[in-house]
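Handing you a structure now.
Here's a slice of the assembly, chains where they normally sit.
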Amino acid sequence: MEIPYKLQTLPIEKVFKDPIHNDIQVEHQVILDLINAKEFQRLRRIKQLGTSSFTFHGGEHSRFSHSLGVYEITRRICDIFARNFSIEKDPVHGWNDDERLVALCAALLHDVGHGPYSHTFESIFGTNHEQFTVDIITSPFTEIYQILNKVEDGFPQKVASVITKQYPNKQVVQMISSQIDADRMDYLLRDAYFTGTEYGTFDLTRILRVIRPYNNGICFTTNGMHAVEDYIVSRYQMYMQVYFHPVSRGMEVVLDHLLKYAGKLYQDSPAFFERTSPCLVPFFEKNETLEDYLKLDDNVLTSYFLVWSDHPDETLSDLAQRFLNRKPLKSVKFVAEQDEPLIEEMKQLIEKIGYDAEVYTAINTSFDLPYDFYRPDSVSSRTQIELMEYDGTLIELSQQSSLVRALAGEIHGDERFYFPKEMLTTEDNLFSDIYQQFQRYIRNGKINKHN
Amino acid sequence: MEIPYKLQTLPIEKVFKDPIHNDIQVEHQVILDLINAKEFQRLRRIKQLGTSSFTFHGGEHSRFSHSLGVYEITRRICDIFARNFSIEKDPVHGWNDDERLVALCAALLHDVGHGPYSHTFESIFGTNHEQFTVDIITSPFTEIYQILNKVEDGFPQKVASVITKQYPNKQVVQMISSQIDADRMDYLLRDAYFTGTEYGTFDLTRILRVIRPYNNGICFTTNGMHAVEDYIVSRYQMYMQVYFHPVSRGMEVVLDHLLKYAGKLYQDSPAFFERTSPCLVPFFEKNETLEDYLKLDDNVLTSYFLVWSDHPDETLSDLAQRFLNRKPLKSVKFVAEQDEPLIEEMKQLIEKIGYDAEVYTAINTSFDLPYDFYRPDSVSSRTQIELMEYDGTLIELSQQSSLVRALAGEIHGDERFYFPKEMLTTEDNLFSDIYQQFQRYIRNGKINKHN
């Protein structure tokens, strides 16, 4: 008599050596099969940090390793919940270990719909990686779907509903997606490790020791408040120091302009792109399918850029070369409305020396909300972090922590105006006058009203 | 009056955040310019560990970060030599700090000629990354050459001669290339860090404390012997556990067969490759130039494999898919001559179930000599590691260390026979008999004479 697929476990757990979690342990045949699925292996070819590795050269890791990490943290939470807080012990707030497999699958697959340089790519082509994640999980032709469907009828949809937060068990949903979830915890630790920054470190072991299920989600015991605080601050620091680094964004705007410019050029002369860059054509045409999307990865895009860098159109080749050879645009901070007239003046100076300001300047805005309490009327309200007192009372985190209160609800980040590096030249040459004029607009890294 | 280029230093050193060395410090304008050169930036697109990241998923770092690391270790050695062991203090054995710039450039550029999956690629196409390194440094059209040539006439050739070990100052040569050099020290530490293994760690700080110049090279004080031993053992362990991992080699043989098969197919139908894989054509035609070579990187190869995976030739598409989706061939150890007749029998069984043994089986041999003392009559004799006594006497390392003696001159590694995973099936099916027959040839992971 055969063991049903969903219950098949490996005789000894299979282990993936991981620098963050040491060992990633796989116990279920289902999980091993999902890892080996081609849509999941494809994540090896998509960098986790996009253009950040141009600033932090160690940050070259892929979404593949991050996805394994999210799985592993989720697995550890399930272990702790099953051991100490099972539904058998506490029928109201306890954890039902029958939810383990759906939680593990959702954790592993939560990013499977990511594509190359998602952030930029999506803003240009109007794609949505979360929707693709759902599609990959629920489209019958994918290997992922076929594996999940062997578990039981409707299981793919169940997993997808965790991703879309519609799954009825909120403990499962919040493990994978909330303001302090396995996803965020893994990427902070992982990105900190690979970039070699230390801001992202927080005490995961301690967080796992104070995490608790309750009837409507997950929370943290009140004596773990400082550990949670530390996580919130780490998150804030990683955004400020790594994710929003001005140089990485200087590469992002190059990428953005490169793809946009290629799109425009395609309208005029599609033949070149059809021949050399076939996988992008459906996106230029805005008629892409899931299959088209699955053909893309960092390698494909980059290899196209290599071709474009030899294109006779000078702007296309210049932008491609800037991206490949890491020539970011430079930047200054500015204050939204107030400085905009000055930016217009600066653009005129840039055009004077021969640059097309539309291509060679950019505005880039990076803002993050490190933590927020629940605001029912906000556009996308967040699940707040709850602390549990000894007697079971729940208190929202920022009520208890002045540190979190300082960050809560306050948006951090900045707005930057990007322009060609040349404008900062100080040596004598033909355009010295214009350069000097331009530089008078800048003081202490900001646009300066009183130039 | 302008400062000559070779003496131009940055007002404050520029720093690259690095997870291994914490900070990589750049003081010379020349070094900063070399890092920004496009041939050097290209190293970002070439993985340091090739197929190893299929086994150790963290090992996705590039040759770019390794090259910076080798530069940094060299810089630190120069600092120590200049502070404590200058030629002013010791005219016979001391370090001449005028050699610093050539040492730093050679350290930074020592791997600039690497291409994608060098090991496999070179064995198929007969290319040689070391020759390409020299070519990139000395060909007038490269950015690298142009920067180096601004330092002084003949400087590119000087740097190249360090790479080829012909540079007269052996201290410089051995810093960058000897049995314990900045190159090996960086890659052991770096590969260990990113893969998350700990075998490659040794105490770099202590090595740097006991390193000394002498008139014909570099050596280590005798009280540093155990630190050097530890390095040798780490090297051995990284080879045994990471670089020679059977699964990575199972991917390497897939890649090897894929490229070879494509080469054969090209002879029959070049049109497909000319259209979809133009950058490989010069290599298929064996008429590649340096410019052709510089167009290659991991992205280009991988994006070609993506195209090939849809090719109507089933073997080509199958091999490409195996590589992309990580389906390694499986393997057993064997003893060279003794087991070869058995391998022939095993191949016949493999053919019986329909596989072309030439494509789907392989022999892979990975051997390393962790350390060797000087053997004047050996084919490529190595510079031995010398320990310096308090009175200046030099003693060869393996004379002092029984641990090193155990590894010296002894080749470690193994020979493996690779075959399709299917052959290990234990479930009942049509071919069960053949599978069982096949499996009787294997015992404890080795080919078994007495099956």
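Order as written gives the chain letters A and B; numbering starts at 1 within each chain.
Note that a contact is a pair of C-beta atoms (placed from the backbone, for glycine too) under 8 Å apart; a residue touches a chain by one contact, two chains touch by 3 or more.
Not measured: the values here are computed from a predicted model.
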item: Per this structure file, total copies of the shared sequence (2 shown); value: 4
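Here is the rule we use: only the chains that are shown with their structure count from here on.
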item: Of all residues in chain A, those that touch chain B in their complex; value: 16-20, 22, 36, 38, 41-42, 44-45, 53, 56-58, 60-62, 64-65, 68, 193-197, 275, 295, 297-300, 302-304, 306, 321, 324-326
